[in-house]
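== subunit A ==
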Amino acid sequence: MEEKGWEPRIVAFVCNWCTYAGADLAGTSRLEYRPEVRIIKLPCTGRIDPLFIIKAFEKGADGVLVSGCHPGDCHYTSGNYHARRRWIVFRELLKFAGIDLRRVHFSWVSASEALKWRDLINEVIETVRSAGPFEAYRRLNP
Partner candidate 1 sequence: MEIPYYPGCTLNTVARDFDLSTRRSLKRLGIELKELSQWNCCGAVFPLTPDNVMGLSAPARVLNRAEKEGDKVTTLCSFCYNVLKRTDYRLKRDREGLEIINDFNEGDYRGKVRVLHILEVLKELVGFKEVKEKVSRPLKGVKVAPYYGCMLLRPAEEVGIDDHESPTIFEDFLASLGCDVVTYPKRIDCCGAHMAMGREDMVSEMSGRILLSAHEGGAEMVVTSCPLCLYNLERSEAPLMKREPGFKAMPVLYFSQLLGLALGEDGDGLFSGKNLYDPRPLLRDKGLL
Partner candidate 2 sequence: MIIKRNDLKRLVEDLIGQGKRVIAPIMRMGLVEYGEIGSFDDITWDYINPRNSFKEFLFPQTEAIARYRIGKKDVELEGVIPELRETIVLGSRPCDAASTASLRSVFTWGAEEDPSRFRDDFYLMREGVTTVMTIACLKGDEDCFCTTVGLTPESPEGSDILLKETVRGNFAVTPVTERGKAFVEEWRDYITDEREDLKEIEYPEVLEGIDTGKIGARLSDVDVFDDPVWQEVARKCIGCGACTFSCPTCHCFDIVDEATGYEGERRKNWDACQFEYFTLHASGHNPRDTQFKRWRNRFLCKFHIYPTKFTSTGCVGCGRCIRVCPVALDIREVMEWLSR
């Protein structure tokens, strides 16, 4: 099933204040991580609609990462709490629909956690790679 030379495509939806800044710090610190991730910046995880994740899969993502501020750290005080609730349900929904949860990742990465970001990205990519190309979703295309 795994094509030769196939690399997973990961879309990361991250908040502007913590995770995006954490990813910037990883750059400033010249940490190295795998390149298969494309970041989409949003003001807050609270802005992230489950449809974003569905759309990313539709457009060929093999995995999705959603990441924001640690609880209590939200720049908007509670956006991440709202997000956390949504994720709890949405994740269960995806699981129930039979989507391999190795493709959907959630994390808190603060602006200072460059190392965590690096390890996270490598790990997420590895996990998604182990799940293989998301052919099942691509087959839904007419």
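How these were chosen: all candidates are chains of the complex that A comes from, given by their letters.
Heads up, the rule we're going with is that a contact is a pair of C-beta atoms (placed from the backbone, for glycine too) under 8 Å apart; a residue touches a chain by one contact, two chains touch by 3 or more; residues count from 1.
What you see is a predicted model; the values in this text were computed from it and never measured.
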{"item": "Options 1 or 2: the chain contacting subunit A in this complex", "value": "2"}
{"item": "Of subunit A, residues touching candidate 2 in the complex", "value": "59, 142"}
